[in-house]
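Below you'll find the structure, written out as structure tokens, and then a few comments.
Removed from the display is one protein chain of the complex; every other protein chain stays in position.
Order of writing sets the chain letters: A and B. Residues in each chain are counted from 1.
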Amino acid sequence: MFDFLRRKLRLAHLRKGKPAPRTHRDLSPDLKTNLTAIRRELGASPDLIIRCLKLGSGAEGTGALLFIDGLIDQQVVNRDVIFPLLNGVKRGKFQDGDDLLKYLAQNVLAVGEVKKEPQFGPVVEALLEGETILLLDGHDEALLLSTKGWEKRAINEPDAERIILGPHDGFTENLRTNTAMLRRKITDPGLHFEEMKLGRRTRTGVVIAYLKGVVNEKLVEEVRARLKRVNLDMVLDANYLNEFISDAPLSLFPTVTFTERPDVVAAKLLEGRVAIFVDGTPVVNTVPALFVESFQSPDDYNFPFYYATFIRWFRYLSFFLGVLSPALFVALATYHQELIPTSLLITINAATEGTPFPLAVEMVMMGAVFEIIREAGIRLARPVGQTISIVGALVIGEAAVTAGLVGAPTIIVTATTAITTFVVPDLLGPGIYLRLIYTILAGVLGAYGILIGLLFTLLHLVSLRSFGTPYLSPLAPISAGDFKDVIVRAPIWALGTRPRMIGWPRPQRQPIGFPPSGDEGEEGEAEDDG
Amino acid sequence: MDQGKISAGQLTLLIMSFTIGSWVVLPTGIQAWQNLWLIMFMGLGTGLLFAYLSLFLFRRFPGKTLFEIHERVYGPVLGKFISLCFLWFFLQTGGGTLAIFKTLLRSTVFTATPDLAILVPLILILVYGCRRGIEVIARSNQLLIMSTVGLVLVSILLVVNIFNPENLLPFFNLPFSEVIWTSISLAVFPFGQNVLFMMILPRVNRWQKVNGAVLKGMIGAGLVLSTIQFLAVGVLGKSGQILVFPTYEFYRMINIAQFLTRLELIPLLNFLTMGFIKTILCLYALAVGTAQVFNLRTYRPLALPFGLFLLLVAERIFPSISEHMRYLEEVQTFFGLIFSLLLPMMTLGIALLRGLPRRRMAP
Partner (left out) sequence: MILLVVGVFLLLFLWEAPGLVAKEYWRELAVFTILLLIGLVFSLLLVGGVELPYIESFWIKVFAKVGKALTPGS
């Protein structure tokens, strides 16, 4: 079955789509013909503005400005395009016989980027991207004026990734703003951006960002190649690409990570990763993704290392509790009661006595109820969402126990699960499935079932790769040098090398330091040029 | 064929897990019970001797598996026949490991669970892992062996209050012949079974480092086993000798302040993962070996039928644990000697006589 699906997917990857029907026509020297052609192409859209102009003298001076209302900066068009056009030609030193188009571009128009374009297709494309088109009668070329400007959301703190200390800015929906935010973080000439358009109909701008000199060139090539084979008609969010370029599209585990935070992207580029920006979404993908990445938070580096280490351990603990606690409880209470202290066992037995379902079924049921409450809480407006959680917690939880439908321990375990799951939001999806599978296995085979499930998960995780990097590294294969930022969060001055599996082309990050001494010692100075 | 490569470090850890394998729950040489932890090192020494004979063979044919060496040394027909004998050895080793853990689980914690319910899920993940190749096996082993070593270290702390040094006495009260015999039987099992790694050595990315890796792996395994045996003797005393699964029993005795009690399930499952690695390596050697005997391009489709064979063997290897104990006592040592010493030595001898390999092959 999976083989079949995989084959299908591979086919989907390989199948070359027909290129979008694009007109390879040239522009005609006749202005009227051009205008009708554009009108026919775009239909009677009211946001297409055609402004006719009379420049200079004679028949040659008839022209038209075209732009899409809302995609251009009104002020720029009025002040720097229309005004000079109407006045500049008359006042300037234009002589008959000069190329009017060239003259306008060089002497009159006060916009940053002016391009000549003889073909019809690219002109329409540019128009739709927010450029202003200048057509002149008698010229079979158009001028494309860069006047892009549209309503943008202000920079906000991302809701999904809140932190306590550290920078609070998040990406926005505008690609340029996002790349600029990254440039503000990394002022290195090695920060390269490569743009391509993906999505046959949306023609969304996608930018690959990497740090030349740090990144592994092969990785960039691989990202490029995988993005090239994306053949979708729409790319509305980073996840559209995610599911297309990830190594194991059928795996539960994410082999592409995403973030809304510029500081996270900057840190990952500096480790040798590649970022993929998608226009129209604040979410930025980074590859390769590692399992342990899900447990690292930007706050780890904004707090003292001993505290960050402690918190990180609790994140690991929470994830394992969140995935395993229902299964462990089912296994212990059903199969291995001798492992529970006697007094506790009596309490549990008293609580679960008289409930109609086996423990595993209770657990799965309450898990489902919890997921429903969570989903309802997310989709609704915030005040209503809170109501839902209260109803869920009190009414369903309390009432189910009082009515004798489920035992109280089940509720406690479900609640523990619910809280601990949210500590590692990246692994929410896999967590739900793993929890369900482990609970069922525990219900059937007890602790042995859990072990079987864990071994299977281990084998699967270990066989995953993300853009050539083993997903479970540095845990397996072990690279002990990277434990400094995985098992603990070593002090910043000790994080001297990049992750070995990703940043191996240029492993040294900074001189590998010892505690910087208080008095400005000679040693600190000497090591600086390492 | 499997194109995956493992590092020398991963090989070390694989050898550790494989050696710890099933011995840890069902020790052999039980007649020397109180001194077993010391004789372990003599067994280790002898076992290393065996291993280095095989390694000498490997270094003459770097990059070749045992079966490929057989074909070069004995010619295609006889070579294939000897390879088939080894396939049986791997099958019996893997099936035996499964059977031991099945018996252990069924006689202790999962008394009501049927055989098949225990074996079938395990076989399924064995086949899954085997098809993923040696890289995946080696990597998952890295995590599993770390947890086992961690467990052994922690258990040293946990037994402090029940460890009775007097149980270790009388010290070395065995006749010398008994010592020699026990150390040879230890050299054959668990250490001698490492001959299986002759199928895996060509997958190591730097074959020059193999010798050191084998040495480290076997010493590591010897230390772990000896430590557990030492603790078991200290805790259980003389009575441990009559128990079938002494390791399991000694973990049952752990009791820290009436709070940490009845912990036996955790080591039980932990050692099961060692048995898992041992069985998966057997399965891998079976599939790869058969593929080489029949000149196949891939071993992957064979993982499934051999998984089934393991299941059948595990069901049909011994009727009861007492019969297995008898086998360990009367047959195991001779049977193992054939495969871990005699056959490799014979191959090496003939290779030397025939002056093989004629040309030094590139690794």
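We take it that a residue touches a chain if its C-beta (ideal position, glycine included) is under 8 Å from a C-beta of that chain, and two chains touch if they have at least 3 such contacts.
Keep in mind that what you see is a predicted model, and the values were worked out from it rather than measured.
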Point to revise | Among B:138, B:188 or B:317, the residue in touch with the chain that has been omitted | key: B:317
Exercise for review: Please pick, from B:82, B:224, B:254 or B:302, the residue that touches the omitted chain in the full complex.
Suggested key: B:302
**Study point:** Full-complex contact with the absent chain, from B:206, B:238, B:326 or B:354
**Key:** B:326
Exercise for review: Over the whole complex, note the residues of chain B touching the chain we left out.
Suggested key: 92, 95-96, 290-291, 294-298, 301-302, 304-306, 308-309, 312-313, 315-319, 323-324, 326-327, 330-331, 334-335
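Basically, only the chains that are shown with their structure count from here on.
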Study note, to complete from the structure: Distance between the CA centroids of chain A and chain B (whole Å) is 46
Check your understanding: Which residues of chain B touch chain A in their complex?
Key -> 7, 9-10, 105, 109-110, 113, 117-118, 121-122, 125, 128-129, 132-133, 135-136, 138-140, 142-144, 259, 262-263, 265, 269, 272-273, 276
Check your understanding: If you look only at chain A, which of its residues touch chain B in the complex?
Key -> 335-336, 338-339, 341, 444-449, 451-452, 455-456, 458-459, 462-463, 470, 472, 475-478
